[in-house]
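First the structure, then my questions, so here it is.
Certain chains of the assembly are absent from this excerpt, and the rest are unmoved.
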Amino acid sequence: MQRKMKVYLAGEIHSDWRERIENGAAQSQLPVVFCSPVTDHGASDNCGVDILGPEEDSFWKDHKGGKINAIRTRTMIVDADVVVVRFGDKYRQWNAAFDAGFAVALGKSLIVLHDASIGHALKEVDAAAQAVAATAEQVVEILRYVTG
Amino acid sequence: MQRKMKVYLAGEIHSDWRERIENGAAQSQLPVVFCSPVTDHGASDNCGVDILGPEEDSFWKDHKGGKINAIRTRTMIVDADVVVVRFGDKYRQWNAAFDAGFAVALGKSLIVLHDASIGHALKEVDAAAQAVAATAEQVVEILRYVTG
Amino acid sequence: MQRKMKVYLAGEIHSDWRERIENGAAQSQLPVVFCSPVTDHGASDNCGVDILGPEEDSFWKDHKGGKINAIRTRTMIVDADVVVVRFGDKYRQWNAAFDAGFAVALGKSLIVLHDASIGHALKEVDAAAQAVAATAEQVVEILRYVTG
């Protein structure tokens, strides 16, 4: 492929896994373009009320924010060739699993990144994936291989 | 619609929410057909090795099981008009969120059922839903209304 | 076609056009199955808060109701062969025009029903239609012809 492969990095926002993948790919000049959701937790939570005005009910605050975030995430998933979804062990990250399901239904290649310790809970997501990686470096190696 | 509406009930398997919805619909003779994943936890976990032979590595045990379960769940989601996804507060239920994402990408109507207490963690899933219900009875009322 | 043609009747809810079409088809035993949105104005406006609980802000009351109504209308449009959309001269009926656009994007045959007096304002909708009828009886005649 002479065009670059488009990779969307979904999921956990509290560790440096995105940087490790992006840096690893950059160091090797892999023909890959990355994109991500908004990873600033506060901005992501508050975007709805910050932009469109306050809500008394936290449900609607969340609703306005969740919908605006979806403008970004769905556009990026639809445009991607590969979706990498990272699950950490501390948060519920239902949105990450939602993104994985959304991507698979559209025929995107899914790579799941998580520790073995949470593998059982993720078995249906892993079963839908093209690869289950334990480290960001493994994801870089997969991208190197498939674009090599 | 003179045909029945097809509703897939995804998610939590440790409470009686499916029975409450199905009984509620049956008592009112709503024109709705329900289907569900295999809700026997042990059978669902072990189906891969029970049918296709044992695995030493639990990852592959899970993998075989997760893939066989997907034969059922994807066929049912593809066939459904409406997907109801129930989230409880005790489990990670990443598969439920995955099913929700898969359903939305296919253009299915999504109804999410959960307690308000876990609403913030579910905000992206809720934002993709046509309705967010707190009780099984509310789901029955929605089905009564939309098929009325 | 040995199966019946499926026809969704969208739009105006304050005149008897649906009954006239359904009665006309029934009298001739046309092989057509009709479906419609909820046509009880009050029920349609209030379904969100009636089922899922009250809202202080009328925007969210409308939002909850609009989303629940869409469960019904989208399922029916996706399932339909033909979508008939009626526009009256008194209301804005943006939802009727929305349904028309939704149906056309899915490749459904669109029949628009309105008085000539409002034709100019409807020119883009009419331009996307397979037929523009002025009376319910003309719609019946079209259905008789295409299923004859």
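Quick notes on this one:
We just call them A, B and C in the order they show up, numbering each chain from 1.
Please note the rule applied: a contact is a pair of C-beta atoms (placed from the backbone, for glycine too) under 8 Å apart; a residue touches a chain by one contact, two chains touch by 3 or more.
In this text the structure is predicted, and so the values were computed from the model without any measurement.
All protein chains share one sequence; of the complete assembly in this entry, 3 are displayed, while the total copy number is 8.
FYI, only the chains that are shown with their structure count from here on.
For the touching copies chain A and chain B, the fraction of interface residue numbers used by both exceeds half; the interface is of the same-residue type.
Superposition of chain B on chain C using C-alpha atoms only gives a rotation of 90 degrees, nearest 5. With each centre defined as the average position of its C-alpha atoms, the distance from chain A to chain C rounds to 39 Å.
Work out the mean CA point of chain B and of chain C, and you get 30 Å between them. Chain A and chain B have centres, each the mean of its CA atoms, that are 23 Å apart.
Contact with two or more other chains is made by no residue of chain A. Per the touch definition, chain B reaches chain C in the complex via residues 1-3, 5, 81-82, 107, 109, 111, 129-134, 138, 141-142, 145-148. Interface residues of chain C facing chain B in the complex, by the touch rule stated above, are 33, 35, 38, 43, 47, 50-53, 64, 67-72, 74-76, 78-79. Interface of chain A with chain B (complex): residues 58-59, 62-63, 65-67, 69-70, 73, 87, 91-106, 116, 118-128, 132.
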